[in-house]
Structures are given as structure tokens and as C-alpha cells.
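One chain of protein is taken out of this complex; the other chains stay put.
And now, chain A:
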Amino acid sequence: MASPSLMDTLFQRSLDDIIKGLRHQQSTESTFISKVIEEIRREIKTTDLQTKSTALQKLTYLNSIHSIDMSWASFHAIECISSPTFAHKKIGYLAISQSFNESTPVILLITNQLRKDLNSGNEFEVSLALDCLSRIGTVDLCRDLTSEVFTLMSTSKVFVRKKAVSVVLRLFEKYPDAVRVCFKRLVESLESSDSQILSAVVGVFCELASKEPRSYLPLAPEFYRILVDSRNNWVLIKVLKIFANLAPLEPRLAKRVVEPICDHMRKTGAKSMVFECIRTVVASFTEYESAVKLAAVKIHEFLLEDDPNLKYLGLHALSIMAPKHLWAVLENKDVVIQSLSDEDPNIKLESLRLVMAMVSEGNVVEICRVLVNYALKSDPEFCNEILGSILSTCCQNVYEIIIDFDWYVSLLGEMSTIPHCQKGEEIENQLIDIGMRVKDVRPELVRVGRHLLIDPALLGNPFLHRILSAAAWVCGEYVEFSRNPVELMEALLQPRTGLLPSSIRTVYMQSAFKVLIFCVCSYLVQKEDMTSEVSDLASKRECSESSDLASAKAPVECDQDEGFNPRNSNQSYEDPSVVNGGHGQLSTSALMEEKSFTHESVFKLLNLMELAMCPLLGSYDVEIQERARNALGFIELVKRDILNPSLLKEANLETEEVSASRIVEWVHDAFSEELGPVSITAQERVLIPDELVLKGNLADLEAICGNVELPSSCSFSLRSPYYGESAGISFSNLQDEEDPEPSTEATSLLTEHRKLHELYYLPSEKNETITIANDYPPANYPSSGINTNDDTQDLVTLTNQSLVSKRKPNHAKPRPVVVKLDEGDAAPVTAKKPEVKDDLLSGAIRDILLGNEAKPASSQSNPSDKSSIKKKGKEKLNVDLSDSNEDLAVREQNNPENPSSRRSKHRGHGKEKSKKSQGKKDGDGREDGGEKEKQKSRNRNGKHKTRQRADAPLNVVAQTPPIPDFLI
């Protein structure tokens, strides 16, 4: 309880009392507020409007400043606006504007009160209602009140009229059909001599044109007049914005407008105006050399100012210019680079963007080096901005600007170890992506990966986990390039990997498994070499003959185990070339020497792995558990069959051993299959065979399913006794794929099944791999801002050297091949989804505008001019019914709440326009005009949809709004 004295002295606390109370009750604000709310709930129920409105006023205040819910009071607000007293109305309207939204249940109840107030003789009441409508207007409200607003648009009271004009924007947005009613009057208002009206109407057009500029091209002459005549900077800025949107659509217009804009830029004293001119020119008039030059001069002036605002805006304008006029950035590079050490982070960011815009093949190495140094020294947020922009710039268009990938990969490694680095995900993606795309860089990649993996400290930083995951994957996948696989294995299994999240831990485990397979396989191959040397069986190492081999192998192994081992290990592997020939995996003999595996080292590896995996069998994560089980099963197999030949001998299980070493080979083959980048659209591009009916009724499948169990499961069961017994590991899957001849029985069953139910199979030719697929959408990241170097001086010289001379430097190393998928189909079709509403709106507007030109007086074309809107609604419904079939397709994607037939028609227009307009651009305006006139007059007569549809092609021609001659 706040101040009981207040409670005692006053019957009802006023808003001022509440505010004062709040000011003195800082500590127990919430209890005070809940007390007040309690009072309000009581007071607001009274029938006395004075008390009620005061309660509402207090509630509105608390809602606005202290975020207290007031949705429960919406009905009371409506009661207040129906009061005859203006003061109550005012409170009620404020409450409504602030708290109502589309989903407020009682919103429909205010329609009549709004209508009453819009028709009121008191202009302030009208103004309250208009303000309210502009804030909360829903589709229904806008539809029902369109005619009132329309009337107000021509009232003699400027105070009301300007508001009515502004409200139109809301009407159009919510209820596009309002265009038919109000648009003409809106256009007329453009000619108004009253500056208040003009300012309002230009504001409306500025907003409209920013959404769908093409529709407003025919009004260009009006805007041009305002651009030349107006002295009001607020209005001029809006007009400039309109032209910024219109000019790119119509070159003749741009040519005409560019001079007055330059005039304004030269003459005006207002910085806001200058800036708007600059922005308009650099964004939309990039073709006009002189204008761009003038803008560049003005930007330079901005940059030299002390005001940080102007500096920021100047840099911002430069970055808009950069893609097309890099020279302007280069001219100002000194300022840009100095700004990198500005104390305003926003300015630093802007200049970082500009520095990144200057990056090219020739200077990327130097710029990145400087930036990374700078990142090391700056605060975490900025550091990550820098890293982010380096990453996104470098990977643009499939690493277009990178020539030396070894350098880039080691840069990635370096970036990972920057303490503040939080770009794990991005670096992870790039490491893997580069690994798959650039063959030549893999040795370096493995080196970098090893470096990361081997440092136990990095495991403690959660931001690095994703990078470590990539490093682990890379090292596992390309282990053949590793100098020391054993060391890798130790790194992958180190105890601190327990700190990793399980998803990444599984990557570690899988990589360790790959390394193990590699090692065992190499060991086996070496051994075979030995064997072949001894027994001259070198040529017989094919899988098919492995039984021969095995039998030959067994004794030798024995020997080796007992006598040769430590002494001969070097000597015994002297012939790596054979190995190379055999497997193509081991690249150089130098590498080979370090990689040679002795029986012991392999045994040690297996033990290490076993030791690390055993505890994981109890993991709660199924992935980890499963992988651990796989690995252990494999280890058991290998240990028993390969490394314990003595045991083997005794048991006389030659065949077993064969299968074991073959399994190793198979797994190794599976792992050495190269992974390539896959287009994200690859799956979409697989043609759906004609016979494939995806949506058909699958009920008849049941009959088939009855006898199904056979094909697949049968083949498994045939096999499992044979292979599966080797420790019940999950290799059976692999074998399935590799097995050259699936059991004939199963095959025949399968073919039979296929014959029977061809329908449900994909055609057999369809098996080709998608990996070679074409378009991989180039990684395109909007270069986010970052900033630069500490040694400003450094960068200055650097830019002097390399930015200016844009020649490609000669690189000692040729750029390695980067696997790119065909550029063929561009990036995934960014589904064009024009906003339905806008489309409707522009369609309606175009109709009106074109109609206006054809027959300026054709008011009968606006069905609504005076007739009641409700009637129109009904009429529409009828038409709708008759056309519903034809429209169905179009309507499907439409907003369900707009079922009017007229709308769907507009949508049709919109689409056609978007398709054709590119080709047409600015066809011959005059001819179009002629056709369109005919077209229009026909539409006037019978404006029924069927007609319109038949006329569609013609209409399309008319879509390009002609610019009236007097402008051009």
C-alpha cells in the first residue's frame, strides 16, 4: 500500500496521483501497480462515464509505460468513445489505438461509432476517428468505412482532409478495392495548392510506390512538377524517394529527372536534402556519370566533416556505390581506412564493409592478414564481425578470389584459435566444403586438422566444437595424407573428448574408426607385400584369389611374428611402390616410411581403441553406443583373425581369416569412396517417372504387402549365417552393397516382384549418382560488416599497392581445381511469391490509372463512386460463384480471406505483368496507349471476368504504363 492518506482524501485517484505515487514508490513499484489495477477494475465497471474514463486513462498510462495488460478493458474503451463528451471520447480513442489489434474480439463493435464520428460536425471528433482508423483499421473496418473516408477527402476543412488523405494508405493496404473508390481523388489531391494536403498525399504515394513502383509511372509528370516547384524539403525528400523507385523502370524518365535532382544537390543548404539526393543518385541513377561524380564530391564533403552522423552516412552511401563505382571508394580510401579506428563501432563496421568491398584476388592475402591481426586485438563482438566478413567474402562464388588454398586453409585454422572466435559453424562448413571441392589442398587440410585436434586445450571451448568436428571428419576422411595416423588416433581418442557434445563425439568416433581401418589395411597390404616377395605371389592379390593368398599368408605371418618383427620392420617395407600400385592411397614413398605399421603398432592401436571405446558402451546416447559397439566388434574380429595367426592355425579356420581381411578391405574401400559436393537441388532434378503415381490410392498395396516379406529379408537371412557370425557387427549392410552377386534366389524373387508391380519401382536406369549433379548454388553471403586493421599505416600502403592496380598478380602456384557443379540452373529458384495484397493493390491501381487516361470522365467505371459498398460486395459474390472453377487454381495461393472475384482477376494481371514486363520493358508507349484505349473501353462496357480473361493477352500489352509524351 502506497500512501493511505491519498486514498482517504480522494474518492478516486486521478492519473496524476498515480504518477506521483509511482514516482515515490520506486522500490515497491509492482505492488503499487497491482493495487492500482485492482482499483481500476472496480472503477471501470461503474456506469458513471467520468469515473470510467478516468479509470481507463490510468490503465492506458500503465499499459503504455509499464506494459500492463489492458486487453480485458477493450469493451470499456468502446463505452468511452460513445460518450457525448469529447474528453471521454479522447481517452477512449487513445486506449483503442493503443490496445486494439486484428484479433481483438470486440473490434467489430466500433464500426458504427467510428462511422458516426466520421460524419460528425465537430472536426476534432472526425480527426480522432480518422487517427484511430489509421492505427487499427482491419479489413472489415476499412471496407465498411471507405465511403465515409472518401467523402472526407473532399471536405473543405484542411485539418480533416489531410488526415483523410493519409488514412487512405491504411485502406488500400487492408482493402485493395478501396482503390476504385478513392484513387481518383487521391490523384487530384496531388494538384492541391495547400501544402498540408500535398505533404500528406506525397507521403501516401511514397509508401505506395515503395511497394509496387510500376503502377505509378503514369503519375510521373505530377511528381516531376512537385520536384521542380516545391520548396518544402519534407515533401521533396519524399518525391526523391518516389523517383528512386520509378527511375530504374523507365530510362527516359531517369534522363529527364536527373538534372533537377543534381540542381537540388548543388543548391540546397539542408544536409538531409543533400543526403537524399546522394542516395537517390547512387541507388537509382548509376548510369549518369556526371550525377554520380557530383554525388561522389558531396560524399567526400560529408566524410571530411567532424559530425559522426555525416561521416557514417557518407560511408554508408559509399557502400551503396561500391558494387558499381568502386573508384569512388578508392578515391576516399584514406578516410575509409582511418575510420577503421574510429571510436564509433557503427562507423568501424561501415568502413570494414568498404574494405571488404575493395578485396580482390591480388590483395586478399594481405588484407586478411592485417584484419586477422586486428581481430586478435579487438573486442569479442568486433572480432567476430571481422572474422565473419573474411569468411563470407572469401567463400563467395565458390571461393572465387582464393588462389592459394593452402594459405586459406591455414588461415581458417589460425582463425579458429583466436580466443574470441565464435564462427565455428561457418568455419566448419568451409573446411568440409573445401575438402570436398579442392583435391590438392587435402594434405594441408589434414595438417591443419591435426594441429587443431592435437591441442587438448581447444576442447574446452564450446565455440570451437563445430570446428573440431570438421577437423575430425577431415582427418578421418583424408587420413591417407596424414604423416602419422597413430598420433591422429591418439588425438581423436584423448580423454578430454568427453567434453564434446555427443553429436560431435560420434564424428570423432567415426573418424577414429576410419583411421583404424586405414592402419589395419595398410598393415595387411604391407604384409601381403612381404608375403609376395617371399612366395612370388605378387600378382595374385585380387579379391577373388584371396583364398590362395591367405593360405600363403598364414605361415609367413607366423614367421614374422616370431622372428622378424623388431629388427626387420624397416627393411620389410621397402617396396612401397607395389603398395601404391595396389591401392592408390599411399601417395609418396616418403610418407610411406613413417606410416609403416608393425604388428605391434597395429596391436597397440587396436588396444588403444578398445580401451577408449569400452566405457562408451554404457553411453546414454544411442549413436555413441552403436558406434562403440561397431568398433569393438571390428576390433575383436581383427584381433582374433588377423593378429593371432597361431590361434588361427590351431583352429584351422582359413576361411575365417579370409573373410576378416576381406572385410577390412571392403570397409576400407567403402571409406575411400570419394565424397563430392551435392547440389541442394539435386533431388528435385530427379525426374519423376511418368508411370509413378505418387498420389494414387495405395490401398491395393496391402494385397502386395501380404507376400512381401520375401525379397529383402530373405536375402539377409541367407547371408547372415555366413557373415553375421563374425561378431554380429553391423557390417552386413556394407556387404550388401559390395557383394558382387546377391544370392540368386533373392534376385529372381526381386525381378519377379518388379515385373509384377512395375508401377512402384523407379526405372532401373535411374541409379546414376547425383553427386556429379550440376548446379551447386554458389555460397552467397551478404558480406556482413566487419572492420579492419590495427596498423592503419599498413593497410594504407597495402591499398596503394594492390587496390589501385587491379591486375592479377602472377602466382607461382597455379590455382588448384575447385570442383564446381554446373552453373546451369541458377540457385534454388527463390520462389517468386509476390505479396498477394500488393499485387491486388497494384492491379487495381493500374486499372484506375489506365482508365483515367482512356476516359477521364468515365466515372461509371468506378462502380462504387457513390453506390453502397455492401451492394458491391454481394454482386461480387455472385460472379465469384460462377467463376469459381476457373479461378480455383489462382485462388489456391491466395489469401483465404479475400475471396472476391475481382481480386483474383487482378492477381492474374499482376502475374502476367511480372512475366512479360521484362521482355517488354518500355515498348512503344504510344501504340500501347492506343490499344489500351480500345481495350479499356471494352472493359468498361462489360467488365465481366470471362471477358477480361479472353482479353488477357491484349491486356498484357497495355500493362506497360506509357509515360505521357509531354514528359518525354
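As a working rule, a residue touches a chain if its C-beta (ideal position, glycine included) is under 8 Å from a C-beta of that chain, and two chains touch if they have at least 3 such contacts; residues count from 1.
Keep this in mind: contacts and distances are computed from a predicted model.
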Name under which UniProt lists the unshown chain, selected from "Polyglutamylase complex subunit TTLL1", "AP complex subunit sigma", "AAA+ ATPase domain-containing protein" or "Trafficking protein particle complex subunit": "AP complex subunit sigma"
Which residue of A:Asp48, A:Asp263, A:Asp344 or A:Glu400 touches the chain not shown here: A:Asp344
Among A:Lys90, A:Arg450 or A:Arg846, the residue in touch with the chain that has been omitted: A:Lys90
Chain not shown: contacting residue from A:Leu313, A:Ile337 or A:Val667: A:Leu313
Chain not shown: contacting residue from A:Ala200, A:Val335 or A:Ile432: A:Ala200
Absent-chain interface as seen on chain A, which is shown: 16, 19, 57, 61, 63-65, 67, 69, 86-87, 90-91, 94, 101-102, 124, 127, 131, 134-135, 159, 162-163, 166-167, 169-170, 196, 199-200, 203-204, 206-207, 210, 232-234, 237, 241, 271-272, 275-276, 279, 308-309, 311-313, 343-347
